[in-house]
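I'd like to ask you about the structure that follows.
One protein chain is absent from this view; the other protein chains keep their places.
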Amino acid sequence: MTVPVLLFASLRSKHGDCVPVELPAGATVGALKSVLRSQGLWVDGARVAVNRAFATDEHTIEQRDEVAVIPPVSGG
Amino acid sequence: MTVPVLLFASLRSKHGDCVPVELPAGATVGALKSVLRSQGLWVDGARVAVNRAFATDEHTIEQRDEVAVIPPVSGG
Amino acid sequence: MIRLQPDPIDPELIRRSLEGTDAGGVAVFCGEVRAVTGEVRTERVVYTAYEPMALAEMERLAKQAAERWNARVAVVHRLGELLPGDIAVVTAAACAHRAEAFAACRFLIERLKADVPIWKQEFGPDRSVIREGERTVEVESADEVGE
Partner (left out) sequence: MIRLQPDPIDPELIRRSLEGTDAGGVAVFCGEVRAVTGEVRTERVVYTAYEPMALAEMERLAKQAAERWNARVAVVHRLGELLPGDIAVVTAAACAHRAEAFAACRFLIERLKADVPIWKQEFGPDRSVIREGERTVEVESADEVGE
């Protein structure tokens, strides 16, 4: 399945707002992170959000999920 | 010497704004406290202020000092 | 800004008095008159102070906080009659970083409540008490302390 992944902060400035990522059906967040790292779409300390909430590595990604890479935040 | 002693809070409501207290010359704050206690002009936890600052028992009171009994405070 | 005032306190005015482009954080504490304390209902309160000493103590605390946390600080207390919901006191601190701002603001209200000679008399439906620290002393008349 192809999952659009939202990017923010330095990843957004380098790679744009959103990139399509190819994943096997039933892939976990952990698997997604491996793919993102191999494509340079990751920064130290980043977390993955699924449907607008931080997700653990074991979380299974569904086709329709809203997926985002959240670099360390700097609000406040 | 006679020293006017300012009163506040429950002491003021019972005994008025200010009472004259007779003290030997060179009396300390500790001696003043004994006199005040014997006259019922004291409450638990009170402190003595001399010239608008809290004073220790060893502090010597001068004729012209502004002396006050400060019951536990309740501002804020 | 160090003040004892009979008129209502404007916390925004106090915050603005601390503004500057070097402060990353401003912490403000507003103490308000509660309608109910424990099981006792309060209809109005009257704050009185040993004014010159209260101001001197407030200045002393402000100086301590300003030096210890490299802060700009404010301490303002209202005197006279207040109703539930009214602001009785504001302490505020502006610092480069938030931890210092919280620490300085907290220090000011804690020390004020311990050392600044101000007293609260509470008027309820059927009695009036003067607070002295944690204890309350019933007073017979409805006369206000020090008025």
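By letter and in written order, the chains are A, B and C; residue numbering begins at 1 in each of them.
Methods note: contacts are C-beta pairs under 8 Å (C-beta built on N, C-alpha and C of every residue); 3 or more make two chains touch, one makes a residue touch a chain.
Quick caveat: nothing in here was measured; it's all calculated off a predicted structure.
Within the full complex, the chain left out of the display is in contact with A, C. Panel shows subunit C; residues 11-12, 15, 19-36, 84-85, 96, 98, 101-102, 105-106, 109 of it touch the chain omitted from the view.
Interface residues of subunit A with the unshown chain, by the touch rule above, are 6, 8-10, 12-13, 17, 43-45, 49, 52-54, 68, 70-76.
Here, only the chains that are shown with their structure count from here on.
Each chain gets one centre point, the mean of its Cα atoms, and the points for subunit B and subunit C are 24 Å apart. Inter-chain spacing, taken between the CA centroids of subunit A and subunit C, is 49 Å. Centre-to-centre separation of subunit A and subunit B, using mean CA positions: 71 Å. Within subunit A, contacts with two or more other chains are made by no residue at all. Touching two or more other chains at once is no residue of subunit C.
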